[in-house]
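A single protein chain has been omitted; all remaining protein chains appear in their positions.
Let's look at chain A:
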Amino acid sequence: MKAIKIFSIIMLFFAANVSAQQISSADLQVTGLTCSMCSNATQKSLETLNFISSVKPDLNKNIFVLTFKKDANINLDLVRKKVQDAGFSVGGLTANFNFNQVKIDDKGQAVVDGNVYRFVNAKSKTLNGTVKASIVDKNFISGAAFKKQAATANSDAYASGTGVVNGKKNTYLPFSSFLR
């Protein structure tokens, strides 16, 4: 893995899914868990997703390490929904994105297979290989963290959940994909 600092991504999804080549694994932090029964319920809920091959819990830190099936369509919004179904919230999701010569423009925006990623802290550079990035969209971080991020993100798109890409207005929350 490249030793780059963690990026913050806001992803603008034209398609709902990302292919497995783009995301290999993710660390999912769940907030609001109060007991092993709650963690167990969350684990069982996540295991119903057919694109996840394994869920490994760290019960002390309330982190679930997700590995994704090869060539499956990964829908991170469904991951968020399954956590909420169990009664809890996503406090953070840091994923290993596999990029192949992806150019980030001077606005911090990159297009991969029709998905638009917005990088909070990367501009005008090319990404290659595995990059660890945290998703900082609303409902993928805690409410307090979102407020803080919205104040510093300097992007109307981040707070409103809509954005203009190639002249077209798109709604892209809940998972739009701002990466850090």
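Following the convention adopted for this analysis, a contact is a pair of C-beta atoms (placed from the backbone, for glycine too) under 8 Å apart; a residue touches a chain by one contact, two chains touch by 3 or more; residues count from 1.
Basically, contacts and distances are computed from a predicted model.
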- Item | Chain left out of the displayed complex - its UniProt protein name, from "ABC transporter permease subunit", "Phosphatidate cytidylyltransferase", "MetA-pathway of phenol degradation" or "Transketolase" | "MetA-pathway of phenol degradation"
- Per the whole complex, from A:40, A:53, A:67 or A:130 the residue touching the absent chain is A:40
- Query: Looking at the whole complex, which of A:22, A:62 or A:134 touches the chain that is not displayed?
  - Reply: A:62
- Message: For chain A, which positions touch the chain that isn't shown here?
- Response: 29, 31-45, 47-48, 57, 59-62, 84-89, 91, 142-144
